[in-house]
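The complex appears here without one of its protein chains, the remainder shown in place.
Naming follows writing order (A, B and C), and every chain is counted from residue 1.
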Amino acid sequence: MSTSEVNGLIIVNYIGSVFLIAIGFYTMMAKKNIMKIVIGMGIVDYGINLLIVSVGFNPGGTAPIFTINELDPGTFFVDPVPQALTLTSIVIGACVTALALSLVIKIKQEYGTLDAGQIRRLRG
Amino acid sequence: MILFYVLIFPGFLFCFIAGLLLAGIDRKLVARMQRRIGPPILQPMYDFFKLLGKETIVPRAASRKTFLIASTIGLASLVATALFIPIAGFSAFAGVADIIVILYLLTIPAVSLILGGAASGSPYAGVGISREMVALMSYELPLVIILLSIGKAVGNAMGGGITFSFTEICAYQMSFGPIISKWSMIPAAIAMLFVIPCEIGSRPFDIAEAETEICEGPLVEYSGTPLAVFNLNHAIKMFIMTALFTSLFLGGFSTGIFALDVLIFFVICVAITVISITLLRAVTARLKVEQVFKFYWSVVSGLAVLSLILVWLGL
Amino acid sequence: MIQHFPILAIMVLFLGAFLTVLCGKNKVLRNIVVFAAMLASSVFIAFLIKPIMIDGEVITYWLGNWSPVADYAIGICLVVDQLNLFFAILVSVAVLLAGVFSFKYMSRDDTLEKYFTLFLMLSGGVMGLVLSGDLFNMFIMVEILTFAAVALTAFRNRSEGALEAAFKYLVIGVIGSSCILIGTTILYSQFHTLNLAQLSVLLHNNLQPATILAFTLLLTGFAVKAFVVPFHPVEADANAAAPSSVSVIISCVLTKAGIYGIIRIVYFLFRSMNLAPLQFILVLIGTLSMFIGVTMALAQKDFKRLLAFHSISQVGYVMTAIGLATALGVTGGLYHAINHTLFKGLLFLCAGAVFYATGTTNLDKLGGLAKRMPQTAALFLIGAFSISGLPPFNGFVSKWLIYQATYEKAVEFGNIGYAFVTIIALVVSVMTLASFIKVSQSVFFGQLPDEFKEVRETPVPMRIPMWIMAALCVGAGLLPQYMMRYLINPAVYAVMNVGNYIGSVMGPGYAEKIAGQTVEAYSSEFALAGYWSPISWLALFAIIICAFFIVSLSGGKLSKKIHSDSPSGLDPKYDTFFSGEANEHSQVGGSDLFWGFKHNLRHYFDFMHNAHSGVISDYALWAFCFLSFMIVYLFIIV
Partner (left out) sequence: MKKNINVRHIIVKDAADIFTPLSLVFGFYIILHGNLSPGGGFQGGVMIAASAVLIYLGYGFKTASSAINMEVIRKGEAIAAICYTCLALLGIFFGLNFCRNVFFNNGAIGDLLSSGTIAFMNYAVGFKVLTGVSFLILLMVSLLAPDSDSEHK
């Protein structure tokens, strides 16, 4: 595949990530089941991760492993920073999901329901 | 010198005499309007000294310290307000006088009354402080708008920006004549005339101290010295509000002799009292709580906003 | 050595958090570790005051010595300029006092090592956020502090609504964090750097669609963290459910972290505060927060929930002032930020003390505690007067500055709309007073219910931080000129002149070299329209002291005439007047106060009550409406 073709294909990633983020946000807004809200949070997270990774993609680039002596102006490699960011973001996303799930378990135990419409003791 | 300002003029003693005199005149005039003979003009003073000699009872349910101290805080802040208001062009702390400071200082007597009432632990006082607070919220909105429109009007004339400084307001009135002579400020002046009775708590806006409904509200448990001080606060507030009106809207006159100026100032204060307090008190009955609130936030605020808009239009 | 202090101030907190886990059940050791970590962090911050605030240096600290290569910031850096340090001081004061308070306050709960671990993580997260010079690290720290705050909100998971509040906080927090992360990603994709200073140079006057989108997302993200309207219900829930010492952090510190983020975004990163429509939208958000917060507070029945709504209202003041984009406005905003930390901290600690003593914060159940807890009542009054802005307390000084700033803005723009902002600000101040009158009437004054007859004053370790906060409140009100000179003015200077920051991070002359432009500064000059002099407060204090002196002079005679009965006495002379009604029928409930006010505005209150429905999907919907509105609005104005 030529560089320009790959370059054109990367748009799929962006569309996909925007699509995922939109679905996630829609889930958080429209669904009343708090389990689904947690799932929505996860989907948003995946969408963002996909977006970050795509940002760092460089068509035809090599893996960013080199010593400082090899670094000359012609070296062509994938941007390593977004990968590090994605890794951090994945970890954070996992933690968010874990925390949210533990809260959901506790809420289910205490309220006996997962319906957000009934989990509203604090209001007004 | 500061001690002189604080204690004698325009501080405690002056306020004491002027306030109680105003209260006496007010009572006498109301009585005459109602075809009664009325008490002597010095009656509030007699009352004050008599109450000082009476026993002070602290109810069992009261928080003793707050109950006793509250009245003094109100008195202190009223005296402080008197220092900041230019009386016949003279203010003790020229340079620190500022209309927003005065706006806030004027709320402290109400707050002290509220705290004293709350500390007495009586349910009547509970209702009373709630009403006092509603009254405070009612008149604060028009008062704020009035003061801001004066600040803009004076600032326009005195070089561009705005001013919150009382000294500049006085200087403006010295050179351009009283503020009330501006067309745009007339609605504000009328609004201010309505603010005065509510601030003081006289009929028809005496919802907080309604004797017939809630037995003097916050003052229900008071006796002896604290009650005397609260009555004094009421009288001094009367003087201070009228003095504020006079220096805001009718200032700027000068005869050259200071004592005469003060006398004229006091006479104007009496006139304002007669217009805004005595007449209103003699001819009206008490309004309901929500009526007071509605009146101030619609009619009086409307007048004040009209004034503000006129000032912005440059009239 | 001094250049290591920023990282040490962050790391000792995290180190303390991990060491706390190792302490296990040993209470004394754990408390020593926690206290040492908080104290060390504060000391490190305090040592930075001299070089930064007074000498005007900016410290840049590259982690691992990865300084910029070929004008490209490849490393992670911490930057401490005056604004960062201002917020760091604020954070460390609040954290230290709340931490000391919680030693005793939390002593009845179990699994305290988890509490202190999370508490220190939270503090470390905020400290990291305000000292970071890097957009992605700001995001990470935001996430850390959101986690810790959510977990701490749910800490007393058996109390009413704690889990629910934590879950809502988490969902709204995730929306904010996601916005920040998407914004960061978009900026990275455009400029391939995450360093704030470098981005600031590259972004200046560079508002293309992508950067506008990033700007909106970042602004929304940090607005979520500052809990302005419409993200506010979550904060109210979280503050009501969390332990008081955590409420202090959420209300005083996390909202300030959000405000810090907003200042960094609008003044520093995009330098776009010269856009009048942007100023307008920030002021509008601030004014709405101010008004909605205070009116909702008037309708509350729970002490802490009421305080939470007040913190929304006070943050609204800060937001309004920041949005004015004048030097005076920023001065007032920052001053109010630090004042809010002091007095709201004090008030939450008072609420905590009441909860510790009585076990409830319901306004309708409490009453008359001033007799049993006189010191707490006095401290509460100091806090209440400060937040209502009565002179001579600190709230007055900053509110005065904000009134003047808004009104001056109105005159300067010839726009009467800003004059109404001043009016609303002043009226909101009175309403604040009203709602604190309500609290004092129904918690500290009024009648003492029988079940609280045996309540005792809180222990000394809880009162010490409260007294310190109260002293700071009075001090910040009485000595504004020192506060201005050593804290506020340098911070305002840093907000208005971003050149120092950029020069320190990327080397002097960087902006000229890369973007071919000089870093312009907003004017940081301002004149006060009235006379703003602490002498007036001192005079007032002198008068009050004089008055007390006179009273006490004649007190020899007077006190003989003051009679009171012992609390258990039966003399009917000392009974309260009930006019025949039995005591229990005549109690005035806290929620029944201000009937006249609420009756007239009943449609508004009904609407607001229904709007705060407590359903998390609704809150998420509000958040997205805000986000979409901001995107549309900003694309239209640019």
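Points worth noting:
Simple rule for what comes next: a residue touches a chain if its C-beta (ideal position, glycine included) is under 8 Å from a C-beta of that chain, and two chains touch if they have at least 3 such contacts.
None of the values given here were measured: they were computed from a predicted structure.
In the entire assembly, the chain absent from the figure touches the shown chains A, C. Set against the missing chain, the residues A:9, A:30 or A:101 yield one that touches it, A:101. Against the chain not displayed here, subunit A makes contact via residues 67, 87, 91, 98, 101-102, 105-106. Remark: the residues of subunit C touching the chain excluded from display are 4, 7-8, 11, 14-15, 18-22, 24, 61-65.
Basically, only the chains that are shown with their structure count from here on.
Taken as a graph of touching chains, this assembly is arranged as a line, each chain contacting the next along an open chain of partners. Chain centres here are C-alpha means, and the one lying farthest from subunit A is B. With centres set at the average Cα position, the gap from subunit B to subunit C is 35 Å. If each chain is reduced to the centroid of its CA atoms, subunit A and subunit C end up 31 Å from each other. Taken together, the subunit B residues at the contact with subunit C in this complex read 2-3, 6-7, 11, 54-66, 68, 72-73, 75-77, 79-80, 83-84, 93, 95-101, 103-105, 107-108, 111, 114-115, 118-124, 126-127, 129-131, 133-134, 136-137, 140-141, 144-145, 148, 151-152, 155, 160-165, 167, 207, 215, 220-221, 224-225, 288-290, 292-294, 297, 308-309, 312.
Only residues 136, 140, 143, 147, 150-151, 154, 157, 160-161, 163-167, 170-171, 174-175, 177-178, 181-182, 185, 188-189, 192, 194, 236-237, 240-241, 299, 305, 609, 612-617, 620-621, 624 of subunit C touch subunit A when the two sit together in their complex. Within the complex, the subunit C residues that touch subunit B are 368, 370-371, 374, 377, 381, 385, 389-391, 396, 400, 403-404, 407-408, 411, 416, 419, 422-423, 426-427, 430-431, 433-434, 437-438, 440-441, 444-448, 529-533, 535-536, 539-540, 542-544, 546-548, 551, 558, 561-565, 567, 569, 573-579, 581, 586-588, 592-597, 599-600.
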